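Quick one: structure below, then a few questions.
Note that one protein chain of the assembly has been removed; the remaining protein chains are unaltered in position.
Up next, chain A:
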Amino acid sequence: MTPPVPAPFARRSFLAGLGAIGAGALLAACSEGTSGSSDAAPAAPTPHPGPPTTGTPVRGGTLRVGVLSGGSAEVLDPAKASAWPDWPRIRALYDPLFRTVPGGIEPALAESAEAEDTAASWVFRLRRGVEWHDGRPFTADDVLYTLGLWAGEGHNYGPTAQAVIDFAGVRKLDSHTVRIPLLRPMAEFPSLTANFNALIVQDGATDFERPVGTGAFAYASFEPGRSSTFTAHRDHWGGEGRHVDELVFDSSFTDDAARANALRSGALDIVSDLSYTQAAILADDGDVVIGNSPGMAFQAFVMQVDQPPFDDVRVRQALKLLVDRPAMVSQTLAGYGTVGNDLVGKTLPHYAEDLTRERDVERARSLLREAGHEGLRLTLATNTGRVGFVEAATLFAQQAAEGGVEISVRKIDPGQWDAQRANEPLNMASWAGSASLTYFYATALGGDARNSETHWPAERGRDLLADAMGELDEAAAEEKWRAVQRQQFDEGGYIVFANRNYVDGYAPAVRGVTTDASGSTNNYDYSRAWLAS
């Protein structure tokens, strides 16, 4: 499946052990006694959009964005994008059919999408008057060509699209209308087109070293692992944008502190996906504005439900009851987050806010006793490259010990993580960027889900899920999604212990970009950015 945008890489570093979060977690753990409460936690940082949203836009200037390096693997091709700095770059060059906004999506290259009868087929009406960077008009042929790429080999969005779209039936109805039939009804299908790997490329495009897009910025130069320069696409359909002349991405940073210093010294205007350690430091700096918003991004422990001992639902329930969630948020995310309740999709439509779980060590003990797993010993695999992962694993080991479960933490380097985690019955996950529950559940739990992290069996709840995904009636959909989430809440393999906030740093002059529930820096949409003098 296509990534939802993966979680930011922590600076895996020499500094990590001494990072404020790590040290904070240690100190708090020491001072906490046995209650496991989070009394000692610092006051949680308050959500804030960041830059002011008032003022009259001024044209001109260069917007400089700092991202952590993805090295030689960085690309400008939506089909291949997977390194961290790829997302903001391709989002600047290309547009999606629908774009992510707080709580859902809004039309971008599509003007509308209508479900035909059962939502098993969709008619996309495309925006007219849109120009590619080379001056050619945007038409249905571009969409058909892009869909053709999804249907083929080697496209990162292919597996997701191929599980959903009936490619044989895709038809151009006229120059700006396309019918897309699906393999099964999906009421929130347009939200799947908001994925970054699903950005629309030009009919016949094969050269992604000098890409031509419809995006608010056009290609000028690119050096993988170093930097890129894009110039404003003055005829961008967005109209309101086009304020800055130039957009520069500097992806030469390997250390988040250096990136934060670059912002403080005025060498950068935006640092997206700031580490919480640096955010806490920058929050005290009067020359920097911090944006901080809750969203659907989550941190979770993942149990593979077909592997012992997690094939016993009581063990899964016991582990969920052992987590001290407030402590997780305050100590592994420095307060930049909210407690998770083992469900994914906070802030998205149909998310079941009322299902919440509190720690209950006694109940956990008795469940384990019933299951014959007293004195359970587990290994928890964690990725040293992800924000807060090692801290969370270490803290969970302490918390689980209070319930008689002995957890040893296995640290895995980011380069080995994707290859090795499949063999780890208890591991960790972090997602961001899903625009709907359909997107997450279809890719993570659906019958043919390729990213089935929990190994949730295809037949279990398949009908529940298909029912919910296909329901066009809002009220009925709410009920059906509740049933899906209830099942996951009770039996699923995700221990979602926290929802992590999106946190970005801005120079005081930045306008037209904020941090909201859609993702870091408006989900990397810089089309409206301008610089106050």
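Miscellaneous remarks
To be clear about the criterion, a contact is a pair of C-beta atoms (placed from the backbone, for glycine too) under 8 Å apart; a residue touches a chain by one contact, two chains touch by 3 or more; residues count from 1.
Everything below uses one rule, namely that contacts and distances are computed from a predicted model.
For the chain that does not appear here, its UniProt entry gives the protein name "ABC transporter permease", which is one of "Putative transcriptional regulator", "Cytochrome c oxidase subunit 2", "ABC transporter permease" or "proton-translocating NAD(P)(+) transhydrogenase". Residue in contact with the omitted chain (choice from A:V58, A:A73 or A:L355): A:A73. The omitted chain makes contact with just one of the residues A:G61, A:P159, A:G238 or A:G404: A:P159.
Listed by residue number, the positions of chain A touching the unshown chain are 1-3, 6, 11-15, 69-73, 75, 77, 80, 82-83, 153-154, 156, 159, 209, 221, 223-227, 250, 252-255, 257-259, 261-262, 264-265, 267, 385, 413-420, 450-451.
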